[in-house]
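Not every chain is included here, but those present sit where they belong.
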C-alpha cells in the first residue's frame, strides 16, 4: 500500500469513527432523537392554536409554517453540537490530533443532520397533512427540506463554533445564524408555493442546491477556524 | 486557516498601530473639512433647491439621506470583511481594530437607512414596513452588524474576538450580492413590487448631482468616524506601548 | 541526535496586564522529564497550552526539531500527546468507547482492541469497560483519560496535573510509566503539585511576585 493510500484510508476511518461516535452519543440520550421532531411537531401545533384552525387558512400558510418550524428546530439543536465537546475537553483533543479539523467537523455536522434534518424531512409529510397542505406541494416540500436542512446544519455549525467558547452561546447563536438562514427559508417556501400554484420548481431547487454546494465547500473551513478561535480564547 | 503567507516588510509596517495613528492624525482635519462642506452643500441643495418630484412632491427629498446611508452601509460591511480577512491571514493589528470599529458605525448607518426608508415608505406605500427584498436583506445586514459587534464585545480576549468577528463577517459577505440582486429573485417569488425604485436614469441632473455630493459627504463622514474610533481602540490596546506612554506624558 | 526536541526561546506571556513569564527559555531533549513547577496561578497551564499550540497569546519562539513550530505543526501534532485539565471523556460513553475514538484520532496499525483493554486494565478499570463514565467516580474518570498514556506512541507527552484525584497507588504507577517512557527515549513535560521521585528530573520554576502565595495568616479564623 502506498503512503498516500494508507493515509486516505485512515482519513476515511477517522470520518466514520467520528460519525459513529456522534450517532452513538445521540442514541445514548434517546430523548434527543425524538425531541427535535417533537419540537417541530409542537411549533406546527401551536400555530393553528395561536392563530386560526380553519383548514382554508391553514392550507395557505402550511408550507411557510412547516419550513419555519424546521428552521427553528434545527436552530434549537445547534447549540449542543460542539458544546459538550468543548466542556469536557474533547474539542481540545480534536484540535491536537493529527487529523484535519475540517474533516472531523464535517463528520460531526453529518451526524447532526442525520439526527435532526433527516428525520424532520421524513416526518414532514405528516405535518403537511395536519396543516392541509395541497397535495401538489407535498413532493416540493420534501425535496426542498432534503436539500435545505443540510445547509441549515452547516450554517448553524458556524454559529455554534463561534459561540461555543462563550459561557452561554445558546441565544447568541440565534442572532448570528438566523440572518443567514433567511435565504434558505425564502427559496424553500417559494418552491412549495410555486408547486402548489402549478409552476415549475427546478429553478428554486437549483438555487438551493447551489447554496448547499457553497456551504459544503466553505462552511467546514469556517467552522474549523471558528473552533480554533474559540478554544484558543 | 491556511498558513500565513509571508508578505514584504513594508506591508506589516503599514499595519502598525503607530503608523496608522500618525497618518490618521494628519488626514483627519482634511476629512472633517470635506465632510462638513460636502454635507452642507448637498443638504442645502437637495432640500432647498432641487426640484420637487412630480409624483411624490417634497417627500422624495429624504432620498438625500436614504440612498447615501443605504449605499454606505453596504460599503462599510465590505470594508469590515476585508479588514477582518487581512487580520485573520496576516495577523495585522490595525486591520483588526478597523474591523472592530466598522461594526457599530455600520450598524448605525444601516439603522439610518432603515429608518429613513421607513419614513419614506409611509407616504409612498402607505405603510412603514413592507416585506420586500431590499428591506429584508437590509435588515439582515443590520443583524449581521449586530452579530459581529456582539462577538467583539462578548469575547474577552481581543485577539479571539477579532478573529471570530472576521469569520462571521466573511461568512456574511454572501448577503451583499443578495441585497443587490434579490430584488429580481424576490419579484419572481412573491407578488411583483408595486413600486420600482430603480428607474433612476430618468432622474434629472438637478436631482442626482446633490445626491452624488451627499454620497461623497457620507463617505467622508464615515472616514472621520472610523478613524476616530480606531484611534481610541489603538490607544486602548497599545496603552502600554512606549510611544503611547510617551504621548500621554507629553500631554 | 543531540539537537533538543523542543526548544523554547525568550517566551513572554501576560494576561490581564500581569506578566506571567518573561525571557523564559528552556529546551527538552529526548529522554528527558521536565517538571514545570510553581504555585497556583503562576502560569503552568498557560505555558503548557502555549507549547501545545492551543493558545497563541504569547511572544517568543517555539522550535520543534530545529524548525519553527508553526511551520511543522503537522509533524508536531503527530508526535504529541496532550493531557489537559479537562479529561476529554464523554460521560455517556463507556471507557472502551471513549478510548476507541481517541485511538481513531491517533491511528496506529496494530491490533487496537487488545491494546485498549490492556490500557484499561493497566489503569485499574478492568471490569468497568462497559460502565458509562457518568457512573464512575472522579478518580476513575481521570483514569479513563490516563489510559491514553498507555495507548500512545507519541514521543512528546505534555501532562497538566495528571495526578489530580488519583489515589496513591495510581500516582506511583503513573510515575513509573513516565519514567519508562523517558527511558525509552520519550520526553515528558508535566506539572503537578506532588513531589516526584523520578530520576534525572529537571525543573523549570515559574512564578515571581505575580503568583498567588498563600496568606501567612492561614489557620486563624
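Brief remarks follow.
Think of it as A, B and C in the order they're written, each chain with its own count starting at 1.
Here, a residue touches a chain if its C-beta (ideal position, glycine included) is under 8 Å from a C-beta of that chain, and two chains touch if they have at least 3 such contacts.
Just so it is clear, the structure is predicted and the values come from calculations on it, not from any experiment.
Summed over the entire structure file, the copies of each protein chain kind amount to A x2, B x1, C x2.
Please note the rule applied: only the chains that are shown with their structure count from here on.
Set side by side, B-C and A-B show the greater C-beta contact count at A-B.
Our note on geometry: chain B versus chain C, Cα centroid distance of 47 Å, whole angstroms. Averaged C-alpha coordinates put the centre of chain A at 32 Å from the centre of chain B.
Multi-chain contact residues of chain C (touching two or more other chains): 56-57. Annotation for chain B: residues touching 2 or more other chains are 157.
Interface residues of chain C, counted against chain A in their complex, comprise 52-57, 74, 77-78, 80, 82, 84-93, 97, 100-102, 104-107, 132. Of all residues in chain A, only 10, 13-14, 17-18, 21, 24-25, 28-29, 84, 87-90, 92-99, 231-232 touch chain C in the complex they form.
Considering their complex, residues 3, 157, 159, 240 of chain B touch chain C.
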